[in-house]
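Missing here is one protein chain; the remaining ones are kept as they sit in the complex.
Going by the order they are written in, the chains are A, B and C; count residues from 1 in each one.
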Amino acid sequence: MPSVDTLASTIQLAIFDVDGVMTDASLLFTETGAELKIFNALDGHGLKLLKAGGIRLALLSGRTSTAVNQRAKDLGFDFVYQGIADKLPVLYSLQAQLGLSLADMSYMGDDVMDIPLLRRVGFALSVPNAPAIVREQAHYVTKTPGGHGAVREACELILNAQGKLEPLLAPYFS
Amino acid sequence: MPSVDTLASTIQLAIFDVDGVMTDASLLFTETGAELKIFNALDGHGLKLLKAGGIRLALLSGRTSTAVNQRAKDLGFDFVYQGIADKLPVLYSLQAQLGLSLADMSYMGDDVMDIPLLRRVGFALSVPNAPAIVREQAHYVTKTPGGHGAVREACELILNAQGKLEPLLAPYFS
Amino acid sequence: MPSVDTLASTIQLAIFDVDGVMTDASLLFTETGAELKIFNALDGHGLKLLKAGGIRLALLSGRTSTAVNQRAKDLGFDFVYQGIADKLPVLYSLQAQLGLSLADMSYMGDDVMDIPLLRRVGFALSVPNAPAIVREQAHYVTKTPGGHGAVREACELILNAQGKLEPLLAPYFS
Partner (left out) sequence: MPSVDTLASTIQLAIFDVDGVMTDASLLFTETGAELKIFNALDGHGLKLLKAGGIRLALLSGRTSTAVNQRAKDLGFDFVYQGIADKLPVLYSLQAQLGLSLADMSYMGDDVMDIPLLRRVGFALSVPNAPAIVREQAHYVTKTPGGHGAVREACELILNAQGKLEPLLAPYFS
């Protein structure tokens, strides 16, 4: 099998699940049914770096939340899909729309409905808090749990594999 | 004693406590006395799988929360009991109503008021965050803490013991 | 030095700090300045058991929160003091009011303003998340962190030392 760095080196579109990946899988509800979402500041800057590195960002969630829409907009996501029960058609639609090979797309997910995508994309990522059967489908499982910097770890891995991380961080060292 | 898998293999009704089991025991209050509840996305999908496997779901809580009602509805719970100081009569009522043997019912709880049920059902589950005296009454203590996937672990264990997990997940591997 | 059980065996009034003891020290604010408090369900039932064991409960906090008032009322606290910069006069006032010896009072706290009370009460408790200089003043540091069951651990310890825990839990085993 090719190394993780080899798999990450050609990614042009990075797709992320929300609950359990950009969050720690907590679902926080008020008495009136409103939902609060808990994202992570380190993840946010990682996604901005990824985009600055020329990689497009897609968000693909089984649930629906207005807080997710707002967060995705703030972070510059190119594509946002929520309330998607069957995620595979969206993967193929993105592929067709962007004229990409599946080998150039990454997906990061944490539950069984993510398995079809993890088995098809060029670079499949999961988190330590995912069930074993999901983690086994991933090329890479982050060391950091979802919602605590897992997405940041993924972004740095991809940028580093493409030789883009050091130049992107160089201004901070000038 | 029969193995955990043997005990789990006949379960037809799975009953769950809320605080400490479907949550991490946090009780979150606003200044106006409103309560927020923090559930877990992995647990949610585990409960949907359990129901898809033909097992009925009951929720049995000592406290009362409208957020719990909404969550139970979204997840397809068949029975929801809140504000129950003495839980044992509810257990017997469910048994009579469904014509089940206690051996066919599981209960998952984390505090001393759950002990009477843990000592009577066919398959008793608890969580690592429960007091020792409660954990000692359970046939199985999950590895995952309450609110962080303990219910998911329980659901997969029961489905696996009944030979239903692999067929339920097969579509994700097609 | 007398054993922890000996110190706990005569306690008639148990006094608790709030932040860091009944919570994990998180201070959660909304944009309008409102504060949310995160308590723990296991702690709640421990306090009810302590009261059922004939021990009076006092809450003594340096901060002020309406959520704390409501929670203290629900749990049956006998005394609630909030917004107390200098806690020592309250300790002496409770002592005089109840005609107790300091040896019969416990205090559980996590920060330096709690040190004067920890050094005076008969049984001083702290939490693993407290600064070292505070923990060093306690007769007992709970294994469980504040907000995750530390108060429950304290309640069971005191009841057990007084031979009251087993009789209080006996009904659950009948």
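Note that contacts are C-beta pairs under 8 Å (C-beta built on N, C-alpha and C of every residue); 3 or more make two chains touch, one makes a residue touch a chain.
Nothing here was measured: the structure is a model prediction, and the numbers come from that model.
The missing chain, though absent from the view, touches A, C when the full complex is examined. The missing chain, though absent from the display, is touched by one residue of A:65, A:106 or A:142; that residue is A:65. In the full complex, chain C makes contact with the omitted chain through residues 19-20, 24-33, 36, 63, 110-113, 115-116, 119, 129-131, 133.
Although one chain is not displayed, its contacts with chain A can still be listed: residues 34-42, 44-45, 49, 65-67, 70-71, 147-149, 152, 156, 169, 172-174.
The rule is short, and it goes like this: only the chains that are shown with their structure count from here on.
Per the C-alpha superposition, chain A sits rotated 180 degrees relative to chain C, a value rounded to a multiple of 5. With centres set at the average Cα position, the gap from chain A to chain C is 43 Å. Not a single residue position of chain C touches two or more of the other chains.
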